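In this view, the complex is presented without one of its protein chains, the others remaining in place.
Each chain carries a letter (A, B and C) given by its place in the written order, and its residues are counted from 1.
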């Protein structure tokens, strides 16, 4: 009870909880779930973008995309490391992903169908991710918050690169512009859904707010994202696929249409276009790599044994 | 000894030996070796051409190529069946191919690098094969001879299709014509080598002649092929890559340059560009298909058991 | 062709869908060439591919005539962009193992058989003729693939597991066979071909008994939906096209 009071006081004062500090079991569990889910999203997120590396239409863009996907792997690493400070191992977490117990961001269950998707993912998906993640830089759990600072910096770089890719395409041929519009049409609503259910339907939000893990509500973040994005869409010269999208002078925000929650939940629950393929790809890599991981362990054992003999 | 005399007499009279007839063990062995080698060649030969089916530049050509490769599979089947009449099983023969004990025509160890290769294989490789095979239609072993009649008919159809493909390309753009010339440059000498070593260096020829398995010598067949091909090359408008190639009025034949036997033997002995890949591809298909073959057997067993119960 | 100048966009699209189904599945199956588990199946798969490419030639030629813009079978096959292909997503999926290949062939051939049967009475006489010619092929594909589904399903423990996994993977993609957009109603109304949804009960009646005989469990329908027939494909399609279109894209205008 003393511990709990100390913990509560620290949270209320806006301080950081560190790995060695006492924390309520539910707080730890919530963090493990959220951080690992976030890490898994980075790892699974390598696949839809990785799909276009071999077909990138210029060497410069190929290099940028390679670097970006590599960064995502790096984010996964920081995040798994942050989760490990809470007493779970990366392999444990990863196996939960592979056998379907753990979730990852549903956005990666949509396919990347054209080169413009790469730009749109940078612009909209990373854009939405940043909106979600900036508040996490001030999250109450120290290791998570520090990882997020680093990640957000790189993500906003990715977002600019994605937007730049689209700007270039919009200056191009009619086919290129059409490709961008098509990609926006496909990715707009899924991006909007990245902020999760409406506040009234959000399962974990309230306690997360209380614990300083979550700082801004789903709907507020979504509104912020829409407001920021409309202007960028105008500069690009594309149309966002929502006839109800318009400025509301009274609210000082953009109104937007009803979200198709049926599609959202269907995708979350495994029926999106790529759910099966994404996990299958990750599982295949893991299983086919088993002999490599075993070899590394066995070699390390042999080395250690040799050093012991030598000593 | 009586049997031997009867056999010799039949051969001398130009008659056919059938599966049920007595034959010398060496005759049987020679036939098994030659027929299975020929069957293996058809099967391995599916790979270099198969390499271009997915990239065939028109639907008509794709259909022709698919049909051709399918025919080659069919030739393999006839030939394995002919070999089986000599008391060996197809699986036995095939395993000898997979583990490197049996050979196949070295020509298939050259890669198909452009679409023109498909035409040149039809024209030169099938052309050389037909030269080799027409005498086999009168080979002393009945089942082999009958298989060859059927095969030769289809092969000459393939040869015409290959030649037609090249004629079409030669009517096309400079790039297409260049592609044909390049393919001819790469396939000419290997095709010439398909007739095997010079008669004086040919290991199996003499007894095969005696037994009526072989009817025309390597060098005679090669000469016949060169003579026939030079005119076709002229019609096509390509240059055969041999500066020594010229009409010899006295001989009534074309003279041609020295064959690079070092390359020939190097390829026969496993150091051609595709030897390893060809067998690896065949082995992979065989190993990955094991579960399918087992399933078919097991299902047949189950069916038979059910029918027995029902009966 | 009397329809040449009066074909509606929906009519053209309807024919393109059939042509693209045959083209893309034919392309996929031709990847097997030289790599099948037994020689007989190497030939059978090549033969199925050959039949499908043959059907694609007839159907795309017909679609090009209906369109009336001078596009021939090759321009339609090789020079469209991904979004303009109208095949169902199932046909473009990678082959994976022999199990997934034969289960797909089975599910697809059953659909094709029913479609071609119904097209016998199409108001598009040319289409009716193509369907009549192709029906025999589709029937053969159905029976050949069906036999393999039974062999694998009712074979070893391993083959049963693989056949079931293939069925589980592919089944959700079959919902697309029967999906329609409003434009499709016009096609049915004009008597060109059946409404897609109308084929579903017959298709299940054709497919389920074989799956039962194969001791396979028929998966439940889920909300999973794909949209290849409306031009929205899977990530696999672009890779297939990169290969298939390579020569035509690299040597524009050349004749082969």
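Things worth noting here:
Please note the rule applied: a contact is a pair of C-beta atoms (placed from the backbone, for glycine too) under 8 Å apart; a residue touches a chain by one contact, two chains touch by 3 or more.
Everything numeric in this text was worked out from a predicted model, so none of it was measured.
Although it is not drawn here, the omitted chain touches the following shown chains in the complete assembly: A, B, C.
Considering the full assembly, B:113 is the residue among B:98, B:113, B:209 or B:245 that touches the omitted chain. Touch with the chain that is not drawn comes from one residue among A:60, A:200, A:251 or A:308, which is A:60. From the set B:165, B:213, B:226 or B:274, the residue in touch with the chain omitted from the display is B:274, counting the whole complex.
Listed for chain B, the residues touching the missing chain in the whole complex are 48, 51, 55, 111-114, 175, 182, 186, 262, 266, 271-274, 276-277. Within the complete assembly, residues 81, 238-239, 241-243, 245-246, 249-250, 252 of chain C touch the chain that is not shown. Where chain A meets the omitted chain, the residues involved are 43, 46-47, 50, 53-63, 66-67, 69-70, 73-74, 76-77, 80, 115, 165, 168-169, 171-173, 175-176, 281-282, 284-286, 288-296, 298-299, 302.
Throughout what follows, only the chains that are shown with their structure count from here on.
Judged by touch alone, the chains other than chain C, held in their current positions, sort into A | B.
Put simply, the chain nearest the middle, going by average C-alpha positions, is C. Work out the mean CA point of chain A and of chain B, and you get 57 Å between them. Shared interface positions of chain C, defined as residues touching 2 or more other chains, are absent.
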